[in-house]
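Left out: one protein chain. Kept in place: all the others.
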Amino acid sequence: MTRHVRYYLPAIAVFIGGILLWEVAVRALHIQRFLLPPPSDIATALITNRDLLLQAGATTLLEAVGGFAIGLTGGLAVAFATARFALARGALMPFAIAANAIPIIAFAPIMNAWFGVTSPVSKMMIVAMLVFFPVMINTVRGLTSADAASLELMRSYAASEREILTRVRIPSALPYFFTAIKVAATLSLIGAIVGEYFGGATVALGRIIVESASFLRFAQAWSAIIVAAALGIGFYLIIIGIERIAMPWHASMRGRT
Amino acid sequence: MTGATAPFGRRAHVGGALTTLGGIARSILAFVVVMLLIAIVWESAKWIGGGIWREAFGVALDPPHMPPLRITQLNDTNLPHVWEVIGALFEPATRRSEFSLFAVLLDAAIFTWRGAAIGFVLGAAIGLALAILFVHSGLLERALVPYVIASQTVPIIALAPMVVLWVGRDWPSVAIISAYLTFFPVTIAGIRGLKSPDPRALELMRSYAAGWKAVLWKVRLPAAMPYLFTALKISATASIVGAIVAEAPTGIAGGLGRAIIQFNQQFTSGPEKLWATAFMCAALGIAFFALVRIAEMVVLRNRMREVEA
Partner (left out) sequence: MNNDVSAVVEVHELNKTFGNAGSETVALSGINLSIRPGELVSLIGPSGCGKSTLLRVIGDLTRPTSGTIEVNGKSATRARTDRDYGMVFQAPVLFDWRTIEANVGLPLEIIDMPKARRAQRIADMLALVELSDFARHHPWQLSGGMQQRAAIARALAFEPRLLLMDEPFGALDEMTRERMNTELLRIWEQTGTTIVFVTHSIPEAVFLSSRVVVMSARPGRITKIIEVDLPRPRSDETRTLDGYFELITEVREGLKSGHVAGTTS
C-alpha cells in the first residue's frame, strides 16, 4: 500500500499543486472570474446547485446507459451473426470500419426530429449508434482471433462448431470485447452530452453546460463538467470491475493476486 | 489503454503492393454494395411504412402506392426518399442562392476540415512530443500520465462551448478543440509504442554506445509507428467530431456545424437538406480517416505487424 502511495506521489502532488496554482493565479493575475473561475467558485457552484446537477446527471446517465445497452445488444447481435460467415464479414467489416469514422453527432438533429427533442430516446439512439460500431468491429475481430493451433486442437477432438464457439472463440474474443466496451462506456456519456447540445430536456448536463457557457456562468458550466467527468469515470470503473470478474486470467491482471 | 492484448497475437502482412491494391478495391466494392443495400432497405421501409407514393424515380405512380403501415419515423418529412436527398444536392441551397447545395456543403466541409486538420496536426505533434518526454523521464510519466489516462474517460468535448467563448467564433477555436481531442490518444499510443521495442534491440544500441537521439530515431520511433497510426486514425475521426461540435451549438459561420443548425430549422419544409448535410459530414469523416489510412499504408509498407485490435 505504501509503495502504491509512493509511486503515485508525483501525481498526487501535481493534482494538489495544480489546483492551488489555478486558484492563486486567478486571484493574483486578476483574471476575470467569468472567463476562468477559480476552483473555489466551481466548488461553491457544485454545492449550491447540487440538486439541479444530481437531477441533470440522472437524466444524462439514463440516456447514456440506455443507449449503451441498445448499441451493445445490436453490436453483439450483428457480430455473432456475421462472424461465422466469411462473405458477410468480408462485406460488412470495411463498411463498419468506414462507418466508425462518421461523425454520428451530425445525425443528432434527425434523431431529435424522429423521437422528440426532449425525449431521452433521441439521445439514446445517438449513443446507440456511437456504441454499435466499436462493439461490432471488435467483437468480430475477437471471434476470429483464435489462433490456428487452438482451432486445430479442437479439430483433433472432432469438436462441434458450437463447442469451438463457446470454448475457444468466445474466451479469445473477451479481451477485444472489453477493450470495445471500455471505449463505448466513455463514448456513451460523451454522446449523450453532445446530443443534448443540439436540444434536449432542460435539466440535463449538456443543456446546463451550453446554456451556462452562453450566459458566461462558467463556474456553473464547470460544475456540470465535473459531474459529467465523475459519471464517466464511474461508468468506466464499473466496466473494469466487470472485466476483472469475467477475465481473471487476463495478462493485464496477472501478478496482482 | 486503446489496443487489446490478445492471448494470441495474429500476424498479417500489411505491405505488398498487389495485395494492398486488391484489398483496397475489395473494400471499396464492399462499401458500395453495403451502401446500395442500405438504400434498398431505406426505400423498402418507406414502401411498407412510409407516406403515400405518388412517384418513384421521377415516374408518376397511378394509382399511388398506399403503404400498409404508417410509421412516423418513415414518413416523407422524417425520412425523405433517397432520390430526393440526391436531387437536393443539385438544386440551389436556398431560394436566393446562386450555388447548388452540393457546392455550399463542399465549401462548408472544406472549412470544417481545415480547422480539424490544423488541430489534428498540432495535436499529433504535441502528443508525440509529450510521449517522447514521458518515455525519457520516469518522474514526469508518474506525475502526469495518470491524468492523461483519466482524461480519456472525461467528456473533453464538453469544453467545446467554453473554448469558443475564450478564443472567438472562428476556425482557431475549432482547431484548438480538435488538437485537444487528438493529443490524448497520440500521447498514450506514443508512450506504448516508444516503449515497445524488444529490450534486446535497446541493448544492441547500448553496445554501440548510441546516444538517446540515435536510439529514438533508429529504434523507438520506427517501432512506435504502427501504434501511432492506430491512434491517428481514432484522432482523425475525433477531430472532425470536435470541429462539428465546436461549430454547431455556438454557430461558427462557414462550416458543416452551422449548416446542420441552419438546415435543422428548415427540417419540416425540406428534410432532404439536413439529410444531405448529415451525409456530407459522414463523407468528410470517412475521407479524413481514409487519408490517414493511406498514409499508414505508405509508411508501414513492407512491414509485418500485429493486427490491431
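By written order: A and B. Residues from 1 in each chain.
Basically, contacts are C-beta pairs under 8 Å (C-beta built on N, C-alpha and C of every residue); 3 or more make two chains touch, one makes a residue touch a chain.
Since we're looking at a predicted model, the values are computed, not measured.
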Touch criterion as defined above, residue of A:R167, A:R217 or A:R244 at the omitted chain: A:R167
Option touching the unshown chain, where A:L165, A:V203, A:L216 or A:M247 are the choices: A:M247
Omitted-chain contact residue, chosen from A:Y7, A:F85 or A:Y157: A:Y157
Residue touching the undisplayed chain, where the options are A:V5, A:A28, A:L87 or A:A149: A:A149
Hidden partner interface residues of chain A, rising order: 147, 149-150, 152-159, 163, 167-168, 171, 174, 247, 249-251, 254
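The working rule: only the chains that are shown with their structure count from here on.
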Of chain B, residues touching chain A in the complex: 1-8, 10, 26-28, 30-31, 33-35, 72-73, 77-78, 139, 142-147, 150, 152-155, 157-159, 161-162, 165-166, 233, 236-237, 240-241, 244-245, 248-250, 256, 260, 264, 267, 271, 274-275, 277-278, 281-282, 284-286, 288-290, 307, 309
Footprint of chain B on chain A - complex, ascending: 7-11, 13-15, 35, 90-95, 98-107, 109-110, 113-115, 138, 141-142, 145-147, 150, 172, 175-176, 178-179, 182-183, 185-186, 189-190, 193-194, 197-198, 205-206, 209-210, 213-214, 216, 218, 221, 224-225, 228-229, 232-233, 235-236, 250-252
